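Next up is a structure, given as structure tokens.
Removed from the display is one protein chain of the complex; every other protein chain stays in position.
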Amino acid sequence: MTSWLLVMPIAVPFATAVLAYLMRRAPSGRWISLTGSVLSLVASIALLIAVLNEGVIAAQMSNWDAPFGITLVADYLGVVMVVITAITGLATAVYALGEIPERIEHLGYHALFQTLIAGVTGAFLTGDLFNLYVWFEVMLISSFGLLVLGGTREQLDAGIKYVALNLVSTIIFLSGIGLLYGVTGTLNMADLREAVANAEDQTLITVIAMMFMVGFGVKAGVFPLFFWLPASYHTPTFAVSAVFAGLLTKVGVYAMMRMFTLVFVGDVGFTHEILIWVSLLTMLTGVLGAAAQTDFRKILSFHIISQIGYMTLGLALYTPLALMGGVFYLVHHIIVKANLFLVSGVANKLAGSTDLRRIGGLYKSSPFLAALFIVPAFSLAGFPPLSGFWAKYLIVKAAIELDAWFVAFIALFVGLLTIFSMTKIWGMAFWKPHPDGIDPVPERVPAKIRVPMMLPIIGLAIMTVVIGFFPEPFVQFAETAATQLLDPSDYVTTVLGAQR
Amino acid sequence: MNSIIFTAGARILVALLFVFSLFMLLRGHHLPGGGFIGGLLGAVAFIVYSLACGPAEAKSALRVSPEGIAIVGLGIALVAGLVSFLFGDPFFTGQWYWVGGDSYETSLFSLNTVLVFDIGVYLVVLGSILSLAYAFEEET
């Protein structure tokens, strides 16, 4: 049965994609997509319950024993990412009911979207390195499609940059896999842990580790490999950019966390030291880049980069507390960032643009939306008692415990600059009057579009607040996840001993 | 392209290629061949046809959209994986039913999920190669 618990979160979105494509011209297509998203969430919660009860669970596909077959495995980190993916998927599927026009639905929007979710989920669950590459490609090809769907000039321009840099990163990742196989003769991640530790040529292993760091680094958008991200995330439809912002870069971070706690731990002093500096520069360049922008989504895109820095910092510091902070940050950030992009979509519908200089007056005419913006925005900046505060608190505390005062200072300083950006959006989009004298009241948008667009924003904001006020269970969960990452003996024995 | 020899020859060539692609698909599990190579050959058949008689006629000969073929293939492949649930095996475990015997040597032929999966792969490859090929043909 475990096998099926692990398969369902991947199989359901795939099946939904097939059905949604066949029904893409019928009005029922979008409802199939929505039902599929609900079922995915059910499947992933079932998996979560199983992991909470039994610890790490693994299954061999097609009954081929590890390390020869493909293993699916869920530990605490993997399963929480699957659940949060399903939640984000559901939120954006509801949002899409309001936002996505029929013209784009007919091109197969829902099928591509569900394939993307399947790819992301697969990447979180797989225990085989080559299989991870395949899931990356599934994710990539559907994200290419989603990015240029509709085919405006801006989208094509952004698509070229996104596609080109992501393909380069994929090829570097693939070469890394090839070399690693040449050295160790295995690609099962649990098996690799021992094989890499016993490899004769540790220098070559470090070189391969750096190839993986670059490959995943491009996906995650860390300094200096992030240029594709702010060049593309502001062009597709808002539902798409929300799901990109929430999930895609996090897959890179997740893969990094997995590989640099499970496999490449032979030379932590070297690899993780590099990662510390990369993280600090990522945080700073991201937040400074955002300060120069005046487009709602461009500011948010640069903030993704700066926040990625915190997550990789959690990995780089490599203490139980820091990793715990990193995991907590990962989950919190997906919810908050997806929500901010969804808010920008509503702001665009109401005020007519995402260029902050050309909109305004949203606070006066739509105070409810303003309140919903405040929650994720302040959570992003790390205000207590919202979820972002606890995430930042854990990471800064971990830095201070290591006497890394400089690191802690940068982390706090970047938080301060984040507030600056968020108040800029607040001041320009919500506070100042609309430059064209338009009164952007919500009633300008028909309820049929407005309601599905507002519902997910409300839901995600409630989650942010709940995590903020009752962080106990979430922090404990992150603690267990971090313990499992630092001591993966459970993971290794479960994978290599898993039958059926 | 308007070469009479090519147009006349293409009809026979297309039929041969297509039959050969099905042959490759069906012998796939025990001998070299399989869904992937079969799908490629099938796509080549349609591309030859569209070179000979023009993309419009090739499309009407295909009757359904190539993207539709690919996505249906994906669905068939997925179903082939899910069948093993009924038998209590892990995802994608091959299920075999031997007709007139109990093993490869003694039976006449077998019904199995591996072939179903291969048919899915065949359709995915055929559909996606054709949709890419048509994308370029339309633009030139």
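Note that the chains take the letters A and B in the order they are written out, and that residue 1 is the start of every chain.
Throughout what follows, a contact is a pair of C-beta atoms (placed from the backbone, for glycine too) under 8 Å apart; a residue touches a chain by one contact, two chains touch by 3 or more.
Simple rule for what comes next: contacts and distances are computed from a predicted model.
For the chain that does not appear here, its UniProt entry gives the protein name "Na+/H+ antiporter subunit C", which is one of "Aldehyde dehydrogenase family protein", "Na+/H+ antiporter subunit C", "Imidazole glycerol phosphate synthase subunit HisF" or "Spermidine/putrescine import ATP-binding protein PotA". The omitted chain makes contact with just one of the residues A:Glu194, A:Asp267 or A:Asp295: A:Asp295.
Residue B:Phe36 is the one among B:Phe6, B:Phe20, B:Phe36 or B:Trp98 that touches the chain not shown. When the missing chain is restored to the complex, the residue among A:Ile141, A:Ile400 or A:Val445 that touches it is A:Ile141.
Although one chain is not drawn, the whole complex shows that of A:Leu22, A:Leu107 or A:Val168 it is A:Val168 that touches it. The omitted chain makes contact with subunit A at the following residues, 130, 133-134, 137, 140-141, 144, 148, 151, 153-161, 163-164, 167-168, 170-171, 174-175, 177-179, 181-182, 231-232, 234-235, 293-295, 298, 355. Within subunit B, the residues in touch with the undisplayed chain are 36, 105, 128, 132, 135-136, 139.
Just so we're on the same page, only the chains that are shown with their structure count from here on.
Between subunit A and subunit B the centroid-to-centroid distance comes to 36 Å (mean Cα coordinates, whole Å). Subunit B meets subunit A in the complex at residues 67-68, 71-72, 74-75, 78, 81-82, 85, 89-94.
Within the complex, the subunit A residues that touch subunit B are 3-4, 7, 11, 14-15, 17-19, 21-22, 59-63, 108, 111, 500.
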